[in-house]
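Read through the structure below, which is laid out as structure tokens, and then see the notes.
Missing here is one protein chain; the remaining ones are kept as they sit in the complex.
Order of writing sets the labels: A and B. Residues in every chain begin at 1.
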Amino acid sequence: MTKVAVTLNVNGEESEVLIRPADTLLDVLRENLGLTGSKPGCLNGDCGACTVIVGKKPMKSCLMLAIEAVDQNVTTIEGLTDATVQRAFVEHFAFQCGYCTPGFIMNVHSLKENHPEADGETIKSWMDSNICRCTGYEEIEAAVKSVLYGGQEHHKR
Amino acid sequence: MENIGDSVIRKEALEKVTGKAKYTHDERTKGMFYAKKVISPYAHAKMTAKDTSEARKVKGVRAVITGENLPLIGEEVRDRPPIATDKVRYHGEVVALVVADTPEVAKRAANLIHVSYQPLPTVQSPSHAIEANAPLVHENVAEYEKDEGIEPIPKSNISNHTKIRKGDIEKGWRESEVTVDESFSFSPSDHTAMETRSAKAEIKANGSVVIDTSSQAPFMVKKLMNDYFGIEVGKVIVNTPLVGGGYGGKASVQQEILAYIASKAVGGRQVEVFYSREEDMITAPCHIGLDAKVKLGATKEGTLKVAEIVYLFDGGAYSDKAIHLSRAGAVDCTGPYKIDHVKCDSYSVYTNHPYPAPYRGFSHSEVLFAFERTMDILAKKLHIDPLQLREKNAILPGHTTPTQVRLNRSTIGHVPKCIEKVKKLINWDEGELVEVNDRIVRAKGVSCLWKTSTIPTDSTSGAILTFNEDGTVNLMSGVVEIGTATKTVLAQMVADRLRIDVRDVHVRMKVDTQTTPEHWKTVASRGTFMAGRAALAAADDALTQLKKIASTILRARVDDLDVGNGRVFLREEPSVGLEFKDIAYGYTYPNGNAIGGQIIGRGNYILRHLTELDPETGKGNPGPEWSVGAQAIEVEFDRRDYTYKMLRAASVIDVGKVLNEKSARGQVTGAMSMGLAFGGRETFVFDEQARVLNPRLRTYRPIHYGEHPEYIVEFVETPHIDAPYGARGAGEQGLLGMPAALGNALSTAVGVPLRQLPLTPELIWRTKEGIGE
């Protein structure tokens, strides 16, 4: 097995990791860097539990090779501290088992960075990238909207 | 200070939003090995050869296991080889395990195992299974070792038959003026917890088996490891951290067995068995399918007289929990109605489908789909409003259940109140069907629900409270935190009983069967009831001890003492007292003498007066109480395309008492979402050879954000006197009536009765246009 040494920039820190070029970013985050906040839910790009932010965009880390992330800034759930999204998820009871939560939070965080004024349509088109099996999405919707509109009720759909 | 009923934020909330929360697969140790399954591509086939030679040659492979010399396993019938040896009975069944240094090596080697199969004819559904010349899934079902009271029918695919005989069926039919006779069916589907199953096992030098597992039933794992492999119970240590969703699916024991077998093959080294999503869907136990026949008789005025029911549960390839599921379906075989004459035959039937695990509601949503659809069909025939028909026949205290339990004010919730509320919430009086334009209609459908928990009559739960030096407490309970916030609710109860701030109750999230008191299984909405009673008992025990030591120091009678704000004080003169922190760890007199010691409260609970069912009549007391509810949905239906949107879904659940408002609501809406997904989209699609065509989230799609309706939830509070604060189960009820309500709404919308699930536009089109498959 041929491993290569690459430098990844994750959560603002540079780390040199020894990887197989066939390793996905998700695997490397979890196995090499111990960042297990990004979750495997399908390894097929279908559930969003592994979502991280690459550059400014949400990315399913199971759909990306770690080697593709060289020279890019990767942010994982561990890189967010006390972000408004995190607080909103707690306040709105937007999770139960919590397994989908890191992925959702990263997606919402990225949405907020890219489209702070996103309308219902945009929110829906971003959010349906993730699956939550526990909630009925109502609380997630409330959390997202509170973050995007600073809680202004009248913006609700 | 927050109280019972308040929306206390769950104790593990911060862990979960920061990615620090640990689930089973998140914990790794250096030097651990990895197992990869080889699974069957056939649903029914003889294996003529397994060639593992190539796989064994791969560098880094530590063991290849093909399953010989393993005991047969299974919870009620020992019919399942942990690894199939001579034939496979479902698509996805494990036929070999490869243990290797890395997951990649294990997988590469697994790909090199060549199994020769000789396909056999498959059993495609329970109805097919009972046909005279159906292929046999198990040739010798009668010869398996089994629990008492289970009677497989020799040389058939029937693994068990539960009979309910209440009243006099003939009389019931004679008294009936209007009858309906309806059939329903749906295929197995999946739980689809976001965390797939995984387990690690290690065998220590002293023979202890340490298993880490993503399970709802760590204590069951302990018991079964003893049953199956003869390991002393004290030497089975099962650890379960947070679990990423279960919904019943993780109450079955499978991954643990494989991990143990794998570890044993490599001299006890720690081995992890991780399930890919595909394996989690088809290899691991699924959500049961059902073929049902419901006949109802009523008077012209709409008084239900008789129900005659046949349920054929799709038990899949192995019985495991299927028999229990088919029994639970019999226990509450009708909806929550007074019916004097009930006959139900509920069968657990082998097919070549993945075998079932419990699924949120334990057969109730399944049975209710058939029963509550029939109620609507009966209402149409009677020209009675379907809600009114339900209200008229609602079961009440004093009536008896199908297993002839006479209900009282505590053991049954208030059905009429639930109906009345839901009627308003969904604006029922507007009419079931509203025409929007020549294509679009809005239609409403309702369903009632009830459920008891058919859990073993001797199930127990325990709790321990230890005090810290600062007067705060630690709570240990065997309840697994699967997302229901039960442990937070338990902390609320303890805080309430000890009269301290809930922040001062620290909760141990992880379950470890060696040091955590047992809680039978985290299923059946029994967490708050049984563990709640245990936690309250532990709090009472601690209070007794606190008062006792305080009485010595204060030189006062114990019964003159009271507690509050973290103090024990004289009832008459509250300023005289002691803080918990001064006595919880022993008390030291000014001269250095000390008395007492760390306060440790303990409590347990065992269910009372439950009985086994009579084999001929089903008579018996299956569960502690029946929770009830009424649900409704409104859809917007396109009559040209047969497509629909779910607009609003309403639930009124009699939860006895709301313990944590937002958590309770979240449990209900989450369950509703799951029920609507089951009703509207989710199913395994099988090909002609019973292979699952869609074992992936891309083709098997739970509800996604934005597809959900608006949820309306209200509660009724009829206390269950035995339960802490009177609370009834709330985790499952939201699911139970949703498929039926959706089926009723769409049947009204399209104008023909719909009898299958999931209710896809294609199914509706086919039914309406009378086009066969």
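The definition used in the following text is that a residue touches a chain if its C-beta (ideal position, glycine included) is under 8 Å from a C-beta of that chain, and two chains touch if they have at least 3 such contacts.
In the analysis below, contacts and distances are computed from a predicted model.
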Omitted chain per UniProt, picking from "Isoquinoline 1-oxidoreductase, beta subunit", "Aspartyl/glutamyl-tRNA(Asn/Gln) amidotransferase subunit C", "Putative ABC transport system permease protein" or "CO/xanthine dehydrogenase FAD-binding subunit", is "CO/xanthine dehydrogenase FAD-binding subunit"
Write down which of B:15, B:104 or B:636 is the residue touching the left-out chain. B:104
Just name the one of A:11, A:24 or A:101 that touches the chain not displayed here. A:24
Sites on chain A contacted by the missing partner chain, in the whole complex: 1-2, 4, 20-24, 27, 43-45, 48, 51, 54, 57-60, 62-65, 67-68, 107, 125-126, 128-130
Residues from chain B at the interface with the omitted partner, ascending: 103-104, 107-108, 111, 640-641, 645, 680-681, 685, 693-694, 698-699, 701, 703-704, 706-707, 758, 760-762, 765-766, 771, 773
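By our rule, only the chains that are shown with their structure count from here on.
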Residues of chain A touching chain B in the complex: 1, 20, 30-31, 35-47, 49, 76-78, 80-81, 86-87, 89-91, 93, 95-102, 105, 124, 127-128, 130-141
For chain B, which residues are in contact with chain A within the complex? 7, 9-10, 12-23, 25-26, 28, 104, 192-196, 242-247, 276-277, 482-485, 662-663, 666-667, 669-670, 672-674, 696-698, 702-708, 711
